[in-house]
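The other protein chains are all here in position, but one chain of the complex has been omitted.
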Amino acid sequence: MMEFFNEYLIVLIALLISIAMAIIRVIKGPTAPDRIVGLDTINTIVIVGMVVFGTAFNEIIYIDVAIVYALLSFISTLFIAKYLEGGDF
Amino acid sequence: MWFDYLIYILLAIGVFFNILGGFGLLRFPDVYTRLHAGTKCTTFGSIFITGSVIILGLKMWYLGSTDGSILAIHTAGALVAILLTNPTGAHAIARAAHKSGVKPVGAVVDSLQTKSLKHNVNKKIIETKKMEEEK
Partner (left out) sequence: MIAFIITTILCFITYLILTTGSGTVGLWSIEEILLGLILSLIAGFVTRNVFIKKDLRMLNPIRWLIFVGYVVGPFFIGMAKANFDVAYRVITGKINPGIVKISPNLKTDLGITLLANSITLTPGTLSVDIDEETNDLYIHWINVKENTLKGDFVDCKYICGSFDKWIRRIAE
């Protein structure tokens, strides 16, 4: 079964390159919003990566984890944005 | 099987756009243009990659495996979550960046600036009126 899904492992490596570029932006970013943009992009790519990982190793449970991760990371992004904006919660 | 070739093509398109998103994140000059790259490209690439997984699941379901149905339907749920949350998060970040004082680099026009200026002036007028009344 593993050999059949091997193309998804190549996709995972390509997604890692994309995450590496976003991490460079998180480290370099001159202002705080720049860093959040990098983190938001990493979140989206990690969701896709979990779906691909679950498909590659035939473990369906990773896809449920991806759904929950999507919703939680969205809430954390909103919270950080609200904190930067200032004012009342 | 032509299904396999379709899956390969969708994966290639998705990977291309995801890497393009990361590249644009490095190359653009300020927060707003980086948001363009980081939101649009990754959302579009995610649609194609999850689409290929959904097609694989439907194929397995058609060949008689229950795992295929779980794969297809749960991946569609993850895709809906991405499509709902991604633009909203980008909107929140853009608004927070503008309120915390990041100017768009090389902007031709900035209508929001005048709005927030007017807002601040109105606030100051109200505050001074209150101070005078207290005196």
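Here the chain labels run A and B in written order, and each chain numbers its own residues starting at 1.
Simple rule for what comes next: contacts are C-beta pairs under 8 Å (C-beta built on N, C-alpha and C of every residue); 3 or more make two chains touch, one makes a residue touch a chain.
Everything quoted here is computed from the prediction, not taken from an experiment.
Contact between subunit B and the absent chain runs through residues 17, 20, 23-24, 27-30, 32-33, 35-37, 39-41, 43-44, 66-67, 69-70, 73-74, 77, 87-88, 90-91, 94-95, 98, 104-113, 115.
Heads up, the rule we're going with is that only the chains that are shown with their structure count from here on.
The distance from the centre of subunit A to the centre of subunit B, with each centre set as the mean of the Cα atoms, comes to 12 Å. Subunit B makes touch with subunit A in their complex at residues 7-8, 11, 14-15, 18-19, 21-23, 25-26, 31, 34-35, 38-39, 42-43, 45-46, 49-50, 53, 56, 67, 70-71, 74-75, 77-78, 81-82, 85-86, 88-90, 92-93, 95-97, 99-100, 102. By the touch criterion stated above, subunit A contacts subunit B in their complex at residues 7-8, 11, 14-15, 17-22, 24-25, 31-34, 36-38, 40-41, 44-45, 47-48, 51-52, 55, 58, 60, 63-64, 66-67, 70-71, 73-74, 77-78, 80-82, 84-86.
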